[in-house]
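A single protein chain has been omitted from the complex, and every remaining protein chain is retained in its original position.
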Amino acid sequence: MRLYAVVAAGGFRRYATYRVATLAGVFTNTVFGFIMAYTYIALWDERPQLGGYDMSQALTYVWLGQALLMTCAMMGGGFEDELMERIRTGDIAVDLYRPADLQLWWLAGDLGRAAFHLLGRGIVPMVLGALAFDLAIPRSPWTWLAFLVSVGLGVVVSFGVRYLVALSAFWLMDGAGAMQIAWLAGLFFSGMMLPLTLFPGWLGELARVLPWSSLLQVPADVFLGTYAGWDVVRAYAFQGGWAVALLLAGRMLQSVATRRVVVQGG
Amino acid sequence: MDDMDFIELDGVEKVFDVRRKTGFMRRERREVRAVDGISFRVPRGEMVGYIGPNGAGKSTTIKMLTGILTPSGGRLRVAGIDPSRERTKLAHRIGVVFGQRTTLWWDLPLRDSYRLMHRMYRIPDSRYRENLDRCVELLDLGALLEVPVRQLSLGQRMRGDIAAALLHDPEVLYLDEPTIGLDVISKAKVREFLRDLNAERSTTVLLTTHDLTDIEQLCKRVMVIDHGRLVYDGALAGLHEVGESERTLVVDLERELPPIELGSEPSVRVVKVEGPRQWLAFPASASAAPLVARIAAGYPLVDLSVREPDIESVIAKMYVSDPAL
Partner (left out) sequence: MAEIQAERTAAPPPVVFSERSRLVEGVRAYGLIVAMWLRSTMAYRASFVMTTVGNFVSTAFDFVTIMLMFAHVDVLGGFTLPEVALLYGTSATAFGLADLVLGSMDRLGRRVRDGTLDTLLVRPVPVLAQVAADRFALRRLGRITQGLLVLGYALVTLDIAWTPVKVLMLPMMVLSGAAIFGAVFVVGAAFQFYAQDASEVQNAFTYGGTTMLQYPPTVFAKDLVRGVTFVVPLAFVSWLPALYVLGRDYPLDLPRWVAGLPPVVAAGCWVLAGLAWRVGLRSYRSTGS
């Protein structure tokens, strides 16, 4: 357990060293936050209460999206590129001899990264957004706590998806295509572009049961207090269910893949 | 410019402002004189070794000679051209090989990279073909031309890079660590090629290296730079005199024994013993053969190897033998 804590701390520190990059990212998140906020204002001006949100909730949704974009790695988080590269070059064989579980190792590192991105790239855009617009910030500390739990589950779900994609490099010569499809799905079905409650008919229903809704839609709804009482637990169960399912699928794929490595001798 | 002053440097300096973090949000500005007043001349057709410890200012000098960096002071000319002002004009007349950074195209056959050089440098067709044939022959690239660069070994890639730098008939060739990481055979091939190039085309060559054998086999003249200053400029033999360098003979004996004693050879001494393995230092100029024979005669020898002196140890020796430097 201590080993993984160290790996997670390493993941945190690794991203913390790039200060200029973090500043640049915060700047970009903020600019996008402003652009999206104004388009949402135009939309909610026409249709107040659209998707079950009032204006300030909709604006809060925009800034949550900017704050969680990197944390939940909706456009990719970094570890998957590295893992793919190790698979492609065969360095993965070395990792398999490490006295640590391959999946937990990468998960720990990614959790560390997510923690940094939540602090480094999440807080400032959120604060700036709150200064410029009237946001629906929860008063109760319990809501904040419930939100953080939901974000944590979202990160694990995101990891589960990206881990599967990265392992595809065992079979595909160049995984860039698979990666791109994954982050496209992440961007669209997480609700990053538009809340999933605005998706019409079957598209909306589908989007809400896909794993990506765990990355933004569910945490945002927890933050906005959409869930009352036991509904929060049901939301956690949804996220947790996907997290477990994806992690298990990752393990299975991993064991198939590593058997291949052992057979081929790398 | 006459041929004696093909490359001229007069008091060339390069000063960097280094900002160092000294605490959270606190920074300290410091001036670093990477090159601190260097002057030398290289006549056309000479082959010069440019050596020094890491961070001594070698690559900064090369970057100024190629026009990548602008000097902070002093005067610098290559073939009569001020490199920093007329960088692209000079580019036609120089070739550069950065040991660690290939300029070849990773996913394409080697030949494609050469075609790009052909067109980018506007090399006349006949000249291009002639130069390519020659490089292919002497660098043994014939079988590699259609192979994607990513599939080449380090040594093959280095040979490929050297050829790429020579297709446009540069008058001077800068080589930054051309033999680093290469196997013995590749090293020998590269050296032989450079010797021929210099002899037949009288291409001026300036090379930096960590491998003293490169210098021994290629350069009559060596310049040593340290802390941004030229601390030695002369024949290689002179460098050895300044700091008589030593080679090391590593012998594995059958069992642990007291340090080997060879009474009649005062210049040989045991520098380290570790179990059955012993390290003996002997003058670099002496032959190892008689030494080995004598040890084999008196001791139960299992295995042995000879280690060449490296630049660092030679330079370290220089300081020991002449503190005035």
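The letters A and B name the chains in turn, as written, and every chain counts its residues from 1.
Quick note on the criterion: a contact is a pair of C-beta atoms (placed from the backbone, for glycine too) under 8 Å apart; a residue touches a chain by one contact, two chains touch by 3 or more.
Just so you know, these numbers come straight off a predicted model, no measurement behind them.
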Exercise. Of the residues listed, B:D5, B:D140, B:D169 or B:E192, which one is in contact with the missing chain?
Worked result: B:D169
For this session: Name every residue on chain A in touch with the hidden partner chain.
Result: 18, 20-21, 23-25, 27-28, 31-32, 34-36, 38-39, 41-43, 46-47, 50, 173-174, 176-178, 180-181, 184, 187-188, 193-194, 198-200
Problem set entry | Hidden partner chain, residues of chain B it touches | 16-17, 44-45, 60, 63, 66-70, 72, 84, 87-89, 91-94, 96, 98, 101, 103, 105-108, 112, 116, 119-124, 127, 148, 168-169, 171, 200-203
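Simple rule for what comes next: only the chains that are shown with their structure count from here on.
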Problem set entry | Where chain A and chain B are represented by their mean Cα positions, the distance between them in whole Å | 49
